[in-house]
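All protein chains but one are shown in place.
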Amino acid sequence: MKLLLFSAIVLIMMAFNFQKKTRVIFFGDSITQAGAGPGGYIKRIDSMCKAEGKEENFEFIGAGIGGNKVYDLYLRMETDVMAKEPDCVFIYIGVNDVWHKATSGTGTDPDKFEKFYQAIIDKLKARNIKVILCTPAAIGEKTDFSNPQDGDMNAYSNIIRAIAKKNELTLVDLRKAFLDYNLKNNPDNKDRGILTADRVHLNATGNQFVANEMWSVVKKL
Amino acid sequence: MKLLLFSAIVLIMMAFNFQKKTRVIFFGDSITQAGAGPGGYIKRIDSMCKAEGKEENFEFIGAGIGGNKVYDLYLRMETDVMAKEPDCVFIYIGVNDVWHKATSGTGTDPDKFEKFYQAIIDKLKARNIKVILCTPAAIGEKTDFSNPQDGDMNAYSNIIRAIAKKNELTLVDLRKAFLDYNLKNNPDNKDRGILTADRVHLNATGNQFVANEMWSVVKKL
Amino acid sequence: MKLLLFSAIVLIMMAFNFQKKTRVIFFGDSITQAGAGPGGYIKRIDSMCKAEGKEENFEFIGAGIGGNKVYDLYLRMETDVMAKEPDCVFIYIGVNDVWHKATSGTGTDPDKFEKFYQAIIDKLKARNIKVILCTPAAIGEKTDFSNPQDGDMNAYSNIIRAIAKKNELTLVDLRKAFLDYNLKNNPDNKDRGILTADRVHLNATGNQFVANEMWSVVKKL
Partner (left out) sequence: MKLLLFSAIVLIMMAFNFQKKTRVIFFGDSITQAGAGPGGYIKRIDSMCKAEGKEENFEFIGAGIGGNKVYDLYLRMETDVMAKEPDCVFIYIGVNDVWHKATSGTGTDPDKFEKFYQAIIDKLKARNIKVILCTPAAIGEKTDFSNPQDGDMNAYSNIIRAIAKKNELTLVDLRKAFLDYNLKNNPDNKDRGILTADRVHLNATGNQFVANEMWSVVKKL
């Protein structure tokens, strides 16, 4: 009898332990690459997850590579995403598609940005992977729309917003969230130092901010 | 006695006729080049001036050349401005300084934009020519700051606003005026067709709009 | 006996008629899009093929889309190439990857050009499709290497040459062939009008020249 009870408990625990975790991949550029490092937003999501006692429910994987644009994601999605059999993928891309126009003449045309973005979604959907979209947060934190790339950043964010709507996908609108935060917390109209260290890459506050935005979506999965 | 009176009248009329007109030069790019043509903003200022019976007070000269950036104005100011001995010069430049970054890789760095702009002002001031500054109106008329060059257009307009303040010069803030007008009259967030024909060059409404803005300043000279 | 002979002849003819043609796809940009039109290089290859009585051996399909860069080919290769089950594919791309850097800030970085190019080859090879590479011919026909994009055109052609060597693939070195032709036929160092109409797109001579280069390779398949 005792043995039976013990066995039952062990089985229940095993079942609990072997419950498949929801595997979440963050698919992006250098921001996500740093996000997987110490103090990065993915590590912070992981910490929040543990703090809420949900470490058995989720598994977080960073798949960010510096300099990536939307078509780079498309090229490496088999090896870096599909092969890992995720349940959910955050697509967090766009900064370099805009920025590289100015720095090396190798940005992405808006129509092609949309085409590749949709192609990534189509492939993920075909495997029943949940897709969550993010707008690119910032290239400069000024609040008066005088960061040089603001026009394009808004235009490309609009493309992502439209894709999210058309595909009925959850959107983490980081661009809007960053602007709202800066309107309250950046009274001197600085171009960096609020949520970013260098106008683009997240500082500690920025990593926590992104982690909060994403965790609030992930925990409802 | 009659002869005396007649002579006096003639003298007064001559004095009136030979009163030096205030010579106003509009110094700029293709927008100003078109502004000197039929239906252009300079022609419209001239018409408004005549309608108000002030044709003896003002003389308007267009000095716009397509594709010009701030340093092109600097290069040709002796021949195209100084040589004509103006009393007042409108500087209306900046679109190509921003736009050509994207279309040919030959825009103007912001620090150099400021340097050349100030150098033009210094030369005009040294000859006691009244200087009036204008911000570049638009590259795209969308009102949600998603025209690709909006960030840079705002940044370069901010430079001009700061120069106006620092030099205590009158500013015709076309960028602000265009945005305000579009916020009221462009409910569909179109990128052209409200004040511009092609996102940059003025349509009839735009030419009249600019004429109004400038004439309200000129008539007070 | 007569019947037997007749039947044999019919069978031979049928065999001849139903021999599968070698299906050749030309995969590229606007040059190839035009190449499929009247007077285009693909039409000319077809004519040469017929003139040599080989129309039963080959079938030629154009798959060119204006503005395409290497990653656009990668994106559409399933629908536009694989679905048509070709035996052989000419990859003729690279002009826009270089050119769009200067005209819209949306060219392709050399390392990514190589990566996508190799990825296309890998997919074609995996289906046992014969792959033939072409270097991009020209952006400007001057022979003294003073066409603005000459440096990059040579650099990207070098990348393609290295890929051809590494993958042991046939290379149609149009860039070299165009330069050699121009060295003989362009004594005035003109930037267009020899093999191109507008520095990039082929005129009649250019279409025939490319047709010759490609047909000499195709007929040996």
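Should a chain be cited, it is by its letter among A, B and C, assigned in written order, with residues numbered from 1 in that chain.
Note that a residue touches a chain if its C-beta (ideal position, glycine included) is under 8 Å from a C-beta of that chain, and two chains touch if they have at least 3 such contacts.
Everything quoted here is computed from the prediction, not taken from an experiment.
Shown chains touched by the missing chain in the whole complex: A, B, C.
The residue from B:47, B:104, B:170 or B:212 that touches the chain not shown here is B:104.
Screening B:116, B:156 or B:178 against the full complex identifies B:116 as the residue touching the chain left out.
Listed residues C:144, C:168 or C:188: the one in touch with the omitted chain is C:144. Residue-level contact of chain A with the missing chain is found at 101-105. Even with one chain removed from view, chain C keeps its contact list with that chain: residues 101-102, 105, 140, 144-155, 157-158.
Mapped onto chain B, contacts with the missing chain fall at residues 71-72, 74-75, 100-102, 104-109, 112, 115-116, 119.
Note that in this section only the chains that are shown with their structure count from here on.
Our note on geometry: chain A versus chain C, Cα centroid distance of 40 Å, whole angstroms. Chain geometry summary: the mean Cα position of chain A and that of chain B are 46 Å apart.
Across the assembly, chain B contributes 101-102, 105 as residues in contact with two or more other chains.
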